[in-house]
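Heads up: the structure comes next, in structure tokens.
For this depiction, one protein chain was excluded, whereas all remaining protein chains were kept in their positions.
Chain nomenclature is as follows: A, B and C, assigned in order of appearance, with residue numbering initiated at 1 for each chain independently.
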Amino acid sequence: MQQLTMGQAVNQALREEMLRDFNVFIAGEGVGVSIHDNPLMPTAGLLKDFGPERVKDTPVSEAAIAGLAVGSSVMGLRPVVEIMFNPFVTIASDMIVNHAAKLRYLSGGKSTFPLVVRMKSGAGFGAGCQHSHNLEAWMAHCPGLKVVMPGTPADAKGLLKSAIRDDNPVVFIEDMMLYFIPGPVPEEEYTIPIGKADVKRVGSDVSIVSWSKMVGVALKGAQILAENGVDAEVVDLRTLLPLDRETLLTSVRKTGRLVVLHEATRTGGFAGEICAIVAEDALNSLKAPFRRVTGPDIPVPFSPPLERFYIPDENNLVEAVLGIM
Amino acid sequence: MQQLTMGQAVNQALREEMLRDFNVFIAGEGVGVSIHDNPLMPTAGLLKDFGPERVKDTPVSEAAIAGLAVGSSVMGLRPVVEIMFNPFVTIASDMIVNHAAKLRYLSGGKSTFPLVVRMKSGAGFGAGCQHSHNLEAWMAHCPGLKVVMPGTPADAKGLLKSAIRDDNPVVFIEDMMLYFIPGPVPEEEYTIPIGKADVKRVGSDVSIVSWSKMVGVALKGAQILAENGVDAEVVDLRTLLPLDRETLLTSVRKTGRLVVLHEATRTGGFAGEICAIVAEDALNSLKAPFRRVTGPDIPVPFSPPLERFYIPDENNLVEAVLGIM
Amino acid sequence: MQPSKEKLLEMLRTMLLTRCFEDKLMELCQIPGKVPGMMILCTGQEAVASGVCAALEQDDVIIPNHRSHGHLLAKGADPGEVMAECFGKITGCNKGKSGTLHIAVPEVNALCTTTVVGGGIPIAAGTAFAQKYTSRKSITVCFFGDGAADEGSFHEALNLASLWDLPVIFVCENNLYAGAQRHEEHTRIRDIADRAAAYAMPGEVVDGNDAGAVYAATVRARERALAGLGPTLIECKTYRCRGHGESDHQVYQPREEIEAWKEKCPLPRLRGEMLAQGLMTHEELDRLEEEIRKTVEEAVRFAEESPYPDVAEAFTDVYV
Partner (left out) sequence: MQPSKEKLLEMLRTMLLTRCFEDKLMELCQIPGKVPGMMILCTGQEAVASGVCAALEQDDVIIPNHRSHGHLLAKGADPGEVMAECFGKITGCNKGKSGTLHIAVPEVNALCTTTVVGGGIPIAAGTAFAQKYTSRKSITVCFFGDGAADEGSFHEALNLASLWDLPVIFVCENNLYAGAQRHEEHTRIRDIADRAAAYAMPGEVVDGNDAGAVYAATVRARERALAGLGPTLIECKTYRCRGHGESDHQVYQPREEIEAWKEKCPLPRLRGEMLAQGLMTHEELDRLEEEIRKTVEEAVRFAEESPYPDVAEAFTDVYV
């Protein structure tokens, strides 16, 4: 199997879908000519291969970028637009939340908006809190959107292809750190359905629920736990909206213990939703209190030791799990 | 005691604080000259009494309104700006979330931002989903902000005065429906601390946790429940951030049952946070699964029967509570 | 280009229809429970939508705003379905989910109507991009108010549309007020059309109460757009003769100003011109007005007799 980083996997997905369907185009700040002449970046090389008609560099205008997606998608195109970093989605959020997500409903089902908004997220680059701020919980609180957050290159490729083919607006969030970590990706054409979680490790003692970069942390943690006699199951949600309740509940009913792991700050984070679902529908199976392992309730600090402290790691996870065993 | 609607109570708070402190000014679309010549609206009459230097009508420019608050507050003023309806906060969210909430941290504590952003929320006016969309969960997910959502006129007045005097950015969300319902408000000067929940009804069988307009629904529901032999405790959070964990946990530890009631859509709503906290810290006390009574996961529909259906009511609440008794 | 007799008639018809439709709505919304929500009407501004849409083809897209009844009716929307939507009935254009503030009528390419001020402008850049991308022979018109021209979305969208030569016309209906804020209370510039220069785009001021002038400006801008020469900003100077919504008593609009503008009302103006130029007889006019009255009555009957959506409808149309 080919070994690709997530940046390369996203690149392949974009490339394949652009080849398959002329209606697919990409737009964003530097998606064509970029300050990163780095082949690992998701849109590297696409301008050369598809030309400036389909690879649109835009002004620094996030609201217009998202509006371009809304307007072109209602006409039948399949835009894949990029918001450079997660916190800048604020500027585009009126377009995404009040328009992309609602205009179909407001039209009584007459209009559709098959668009994808890609964005980079995640701390770890010393860029500080205006670049690093995971806001997936905002997007997952908006009916009308789908929210996808892959944790591996293979998932990213298959899910992005599904997102592009989906007739609904999809917010697709890529953790930048994953751009640089290779993993196996099937050679043949495939897609992965949106809305299906993936059990990345089967276990019986505790369900570790996670997504995006934190899936890797969960697997590392599970390894350490195994050495300590704890058999953890790692559930990679992959899609936050719509959520795969089935896989989540099945896992927790089996293990009786829930630990949710995400990088976003704790209060109001999407772990709350997971906890609520389990406490509503699987309370009888529970053997221990829940635990959330998350970024602390602070803006992401710049200074290396503080930023490292901010990002949850396998030790935080192991400690939390052992605390409820 | 005087009987005031929440609009009048907010008006009194603004008036008193503007009299007390010249640094307090208000700004927003129509906060002075308004399309509503209605004395129940929160800013009615302030232009006449304080003049156009302190009551600033702005262009339709939400980002600039929020930026005005950020910039003027760092200079020592105490702006109280209005974003007309909750969904328009999207346009101001870069200023509120990436700037108001983070610039103090980014300055290493050298700068402070004593600002208040007021906004109207809530369905029930046939305005549809671009006017009616409760996004308090977004704001409560942002460290650096405080988020206040009063449920009674007296709380609104006392909390808004505290918000204006607070040296941190406070998002103050008023449900429009409450503008028209009178309630008792003390005549004398008082404030209510931000971050303190209020037990609005003491009970022993179930903790109904709510805020804003839904507190009234909770109390109505508790009445019906009492007639059915269920003694409900109603916890009005009043402040979502920082959250009064103490009062919440004390209540649930006592009753053993948790029902969270909010108008916002379910998935990703702030009920999740409440559930997570309780499932982390009070699981042993629980006698039944949690229940969330919320708006369904749809944009707020316009048509009267659909909009009524959208808004959670006392019957939905009673049914949910009885289901776990 | 001066409008033909047919075009003049078309414009007069849609103006009369819009006026009659909205007068009726204003009447009905006084009856408690009849028409829910706000009533944002375009009384006095009808020449803009009518003039613009008379210059468009069916394939051309319009992006209306919160003050949309005129846009929709001029683009050919069914009055009964629009009325039913205002009532919140299942037979409405949007199954009652939208209500008056964001009625979209995709059948006539009235798309993405939004009540977020300025929200339609970047979307219009998007629809125009699609038209260009697929080499369609059609354009987009975006309607918005003077207030919307202060939103950041206006700026970003006009810059992008100009940069990419998108086939779009930005029609600013300057009705002198943004909510309760008079033009000079929300911006320092006199003519919003002057903002076009900030994007190297042509900008034009038009008498928005002169349907023919609006028509002619739109024809020119449309030709420019179709020729690949890019967008145009047209500012139509007009006046909001009623309050912002039905509960707005216009305390901030000077009486004399309202009266002066009523004198300039676009309906009697076009009607008068057509009669004076012999393009229409009094009899034909009476017949037209009668026909429109019937259409609106029929629309009201349709709306009244239609059922509300079933509650189960609340859950449909969120996703495909």
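Everything below uses one rule, namely that a contact is a pair of C-beta atoms (placed from the backbone, for glycine too) under 8 Å apart; a residue touches a chain by one contact, two chains touch by 3 or more.
None of these values were measured; they are calculated from a predicted model.
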Taking the complete complex into account, which shown chains does the hidden chain touch? A, B, C
Residue in contact with the excluded chain [from B:Val10, B:Leu47, B:Ala64 or B:Ile83]: B:Ala64
Among A:Met1, A:Val60 or A:Leu322, choose the residue that contacts the chain missing from this document, as touch is defined above. A:Val60
Per the whole complex, from A:Gly51, A:Gly76, A:Gly126 or A:Pro184 the residue touching the absent chain is A:Gly126
Filtering B:Thr43, B:Ser72, B:Thr90 or B:Ser132 for touch with the omitted chain leaves B:Ser72
Of the residues in subunit B, which ones touch the absent chain? 25, 53, 56, 58-59, 61-64, 66-77, 79, 94-95, 98-99, 103-112, 143-144, 146, 166-168
Subunit C, residues in touch with the chain not shown (by the definition above): 150-156, 159, 162-163, 185-190, 194-195, 197-201
Interface residues of subunit A toward the undisplayed chain are 29-30, 33-38, 57-63, 87-88, 91, 125-128, 130-131, 296-299, 301-307, 309-310
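Keep this in mind: only the chains that are shown with their structure count from here on.
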Which chain has its C-alpha centroid farthest away from the centroid of subunit C? A
Rounded to a whole Å, what is the gap between the Cα centroids of subunit A and subunit C? 40
Distance between subunit A and subunit B based on Cα centroids, please, to the nearest Å. 30
Any chance you could list the residues of subunit A touching two or more other chains? 94, 98, 105-106, 143-144
Shared interface positions of subunit C, touching two or more other chains: 95-98, 102, 114, 116, 119, 152-153, 318
